[in-house]
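The block underneath contains the structure these notes are about, expressed in structure tokens.
The complex appears here without one of its protein chains, the remainder shown in place.
Every chain is named by a letter (A, B and C) in the order it is written, and numbering of its residues begins at 1.
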Amino acid sequence: MMRGGKDGYQPRPEHHFTFGLWTVGNTGRDPFGEPVRFSLAPTHIVRKLAELGAYGVNLHDNDLVPSGATAAERDRIVREFKQTLADTGMKVPMATTNLFSDPAFKDGAFTSRDARVRAYALQKTRAAIDLGVELGATTYVCWGGREGVETNAAKDPRTALAWYRDAINHLCEYVRSQRYDLRVALEAKPNEPRGDIFLPTTGHMLAFIYTLDHPEMVGVNPEVAHERMAGLDFSHAVAQALDAGKLFHIDLNGQQVGRFDQDLRFGSDDPKGAFFLVKLLEDSKWPGMRHFDSHAYRTEDEAGVWDFAAGSMRTYLILKEKVEQFNVDPEIQQLLREPDERPSATGPFDLTALRARGYAYERLDQLTMELLLGVR
Amino acid sequence: MMRGGKDGYQPRPEHHFTFGLWTVGNTGRDPFGEPVRFSLAPTHIVRKLAELGAYGVNLHDNDLVPSGATAAERDRIVREFKQTLADTGMKVPMATTNLFSDPAFKDGAFTSRDARVRAYALQKTRAAIDLGVELGATTYVCWGGREGVETNAAKDPRTALAWYRDAINHLCEYVRSQRYDLRVALEAKPNEPRGDIFLPTTGHMLAFIYTLDHPEMVGVNPEVAHERMAGLDFSHAVAQALDAGKLFHIDLNGQQVGRFDQDLRFGSDDPKGAFFLVKLLEDSKWPGMRHFDSHAYRTEDEAGVWDFAAGSMRTYLILKEKVEQFNVDPEIQQLLREPDERPSATGPFDLTALRARGYAYERLDQLTMELLLGVR
Amino acid sequence: MMRGGKDGYQPRPEHHFTFGLWTVGNTGRDPFGEPVRFSLAPTHIVRKLAELGAYGVNLHDNDLVPSGATAAERDRIVREFKQTLADTGMKVPMATTNLFSDPAFKDGAFTSRDARVRAYALQKTRAAIDLGVELGATTYVCWGGREGVETNAAKDPRTALAWYRDAINHLCEYVRSQRYDLRVALEAKPNEPRGDIFLPTTGHMLAFIYTLDHPEMVGVNPEVAHERMAGLDFSHAVAQALDAGKLFHIDLNGQQVGRFDQDLRFGSDDPKGAFFLVKLLEDSKWPGMRHFDSHAYRTEDEAGVWDFAAGSMRTYLILKEKVEQFNVDPEIQQLLREPDERPSATGPFDLTALRARGYAYERLDQLTMELLLGVR
Partner (left out) sequence: MMRGGKDGYQPRPEHHFTFGLWTVGNTGRDPFGEPVRFSLAPTHIVRKLAELGAYGVNLHDNDLVPSGATAAERDRIVREFKQTLADTGMKVPMATTNLFSDPAFKDGAFTSRDARVRAYALQKTRAAIDLGVELGATTYVCWGGREGVETNAAKDPRTALAWYRDAINHLCEYVRSQRYDLRVALEAKPNEPRGDIFLPTTGHMLAFIYTLDHPEMVGVNPEVAHERMAGLDFSHAVAQALDAGKLFHIDLNGQQVGRFDQDLRFGSDDPKGAFFLVKLLEDSKWPGMRHFDSHAYRTEDEAGVWDFAAGSMRTYLILKEKVEQFNVDPEIQQLLREPDERPSATGPFDLTALRARGYAYERLDQLTMELLLGVR
């Protein structure tokens, strides 16, 4: 039933499911252990995901083109990759830059205290933008994983913000100068791998955008796991981004609160939160990509990786069906109704009534849980 | 469907569901707001819970007998309460003491730095034990909510532990001297209302028991919310208590990680965790009370309180049914099987094979989630 | 030494230290216990704080004027309070509204699902603004403590944001219509007393401001405890607010990460974080009020309250002195220096050098800690 299925949960390209090459390609290395899986060739990943019903793949520059490749090697790799995309109908809607693996970025990329590192990070990012555009990407994600500190003695945070802004402004200018059809999506994370990362939540990122030279080009890429690490409600952050017209991309996964970055399979740890997220995306008819930024448990071999990928999409579709059910459930909808009357702005107010009334949210939540558990 | 139901999720006394008088009786006061509901008479609570299918109620001394009542008042209250129990068939399986509301306990009860407070706390507890036994309780719970500090300058933690141990030893002696048929269950909590509470988790409590004079009389009362506040897996803690023969009672509710004590309706925020907890209790055929130590949202009126109570029990029964389904699902059970062969203790070991094998946990977890979501 | 002192840590009005009436007036009620201290008359608070060296007090409407007071009572209370201010030279730089204690606000004030509650909340806030302006306040704080949910089934977060925006827009219009010299400062909090509060961090609040009708009138009031509850670096949030010209007010206190709202004495739990916060405020010559939004431990009597107030101010001044020391410490300043040269934007980059270099942050942090511990 799970790996295919005639049960209505079969993913298809129109569902806009995407995966990063780095997600299904994750080899299972962690802070305490060596890789447990071999690297998968990008073309192999594309073919497998196409079989499973995905719409496309996303990538960091070095997911496809190894660091240090010659121009000729790069061109050959890109040519073969584009051929595989053409063969399978898969797209590359989003691209990004690896600004965290190289030891040169140990103190950050755009906010390193070393001006040479900041310049190198911009050069590398311009090249990654070129690569992404060549592959058809219309969204460019910036995740500043190393933009932070372990000790606040190291940097004045005002200076770091100024450097960060200079970098994003520079990249927007570059996109404009090249007349690329590309929007920038900023991705926040509170910590890990740095002790504290600048602009730690989707809220901080949204606020930062308004201080840029070209705010209209820049939005956010909220990630379930990153907001949950700080114990924040993810759907609220996404609603704020939607409200501001700034939801340019989204990273779907799972995460337990207050711990290391787990990047769990979407819906596997907090199905209620996942349900309200799918509800928000579907109710608002958000047209963007449903990108799974997660990876298989380290206990898995390659078969487990594809189970993980298939399960991510299935769970989304299961929850989507439940959203439709919620939206037409008569008892639930009845409980959500409030009287239409518009009260006077100046009163008098019947405080006794306002204090006594109940909102029936226990019943509403119980019905929601029963719907989620499939017994309704 | 929810408030009664012919759907197999109808609670009955043999399910051993209990509620504290303080839980359904919670008036909705919180640190920032006044009560939103009137107090409910204990006899009213007993009657309503009996109607809903509960087995019994539990209580703090002052939930039933107000602080400062005369002996005559106390006796009258107890008499009427016992009559209601008899009328409804409801039981009082557990009793406890309020050692936290009175300002006298501001620096703790058993571990207050003031020796007079420590003596008073013991006296109050002996009286509460008498009351509980009179009502038929066979489990006495100790929750040391104020046993802690805001600053470690105030107390040497070794001294505090010694005072704590003296208190529990004293109470055990008292129970023995009275020849009561009563076991003691210690309940841990990491913080709130104190900055840090001594013996903060079920693990610390279990360890403490072995240092007592009568460890055989003492076990634990783990609470979902308290272990989750610290981000710990609740079912693991319960398994350890079961393993040690020390699961004397349990408090079922819901809680998000890393925040104030929410005491949410059981199963309402982490249905996966709730499922594995029910699985553990049912698989181990644990005979104890399923006690709901939680309360209705503050948005609710009295009707919402009973929705909350009914929903708590229904969710347990829904999850119990899913546990039975999990235990006979052929695909799930197949994935759980490992070869029986017993390897040599000294090798040789085929490390290449051990490194390459996958455990299929992504698939196993996806099937579990689909079962939980009712699409399997 | 502590309660006065000729040691250079004596607070004076020019230090701009303020306290809320509700902070030193806190009676020690908590979710599990009754008040432990008597209410203090506002005029008594003003006189005591003036003696201790504070600049002023802040207040919620109902901290001064009880809910339900007649117009005559209100006027008498205000008159006497103003007389005490005049007698002592104390100011009221900030005012706010209590939109959380009254059961009417159980589902929120500006975002209650009940339109009557939303209208009442606005009316109450307009009156509180009038009161604040009458007392001389130039900053009006909005803390939406009840603007949230326990279950996302209850409200679409996009609707809630729209209601929230309508409310702030309405209040800004009111301030303009009255030609008040008053700025609005929004205060974020992630949770408690609601399960999840909308606009949970200073970042989310900052972003929200840009969507208002009069963003120039609105800034933020970050609070140490609220950002720390979510494990975020507070000084980074304050730096972002400063960078955006939006730091209109600040709430100083202490808090341990991932637990209930503690409102500890400033500097008492994380002196390193407090040091970098003071450094940021002093280095940026921020002219605003140093407001202590915290309260004495519940173990304290009234004498303990004044110890708490005096200690809050002393610790700020101690840290301020350490900031001055940090800024002239030759070894620390040497470590903070980077070469001035401006690298080429296009490379080549000496990656080997960038990868090999160290940043000496361990040494820098150790020197900072030794300075903080007073052994340098």
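One rule holds in what follows: a contact is a pair of C-beta atoms (placed from the backbone, for glycine too) under 8 Å apart; a residue touches a chain by one contact, two chains touch by 3 or more.
Bear in mind that the values here come from a model prediction, so they are computed numbers and not experimental data.
Colleague: Thinking of the whole complex, not just what is shown, which of A:T18, A:N58, A:T201 or A:Q262 touches the missing chain?
Modeller: A:Q262
Colleague: Using the definition of touch stated at the top, determine which of C:P42, C:P157, C:P271 or C:G288 touches the missing chain.
Modeller: Counting the whole complex, the residue in contact with the absent chain is C:P271.
Colleague: Determine which one of A:E192, A:D213, A:D283 or A:E302 touches the chain that has been left out.
Modeller: If we include the chain that is not displayed, A:E192 is the one touching it.
Colleague: Of the residues in subunit B, which ones touch the absent chain?
Modeller: Residues in contact with the chain left out: 102-104, 106-107, 113-117, 119-120, 122-123, 150-154, 156-158, 160-162, 190-191, 196, 198-211, 229-233, 235-237, 239-240, 242-244, 258, 272, 276, 280, 283-284, 332, 336, 338-339, 341-347, 349-351, 354-355, 357, 359, 361, 364-365, 367-368.
Colleague: Residues of subunit C in contact with the chain that isn't shown?
Modeller: Answer for subunit C: residues 1-2, 7, 9, 36, 231, 256-259, 265, 267-272, 296-297, 299-305, 307-308, 310-311, 314-315, 318-319, 322, 355-363, 365-367, 369-370, 372-376 touch the chain left out.
Colleague: Tell me where the left-out chain touches subunit A, residue by residue.
Modeller: Contacting residues on subunit A, toward the hidden partner: 28-36, 100-103, 105-107, 145-146, 150-151, 154, 190-193, 195, 229, 231, 256-262, 264, 268, 297-299.
Basically, only the chains that are shown with their structure count from here on.
Colleague: Which rotation angle, from 0 to 180°, best lines up the CA atoms of subunit A with subunit B, given as a multiple of 5?
Modeller: 180
Colleague: Taking all residue numbers used at the subunit B/subunit C interface, answer same if over half belong to both copies and different if under half do.
Modeller: same
Colleague: As a quick test, compute the distance in whole Å between the mean CA positions of subunit A and subunit C.
Modeller: For subunit A versus subunit C, the centre distance works out to 32 Å.
Colleague: Spell out, as numbers or ranges, the residues of subunit C touching 2 or more other chains.
Modeller: Only 102-103, 106-107, 150-151, 154, 190-191, 229, 231, 258 qualify.
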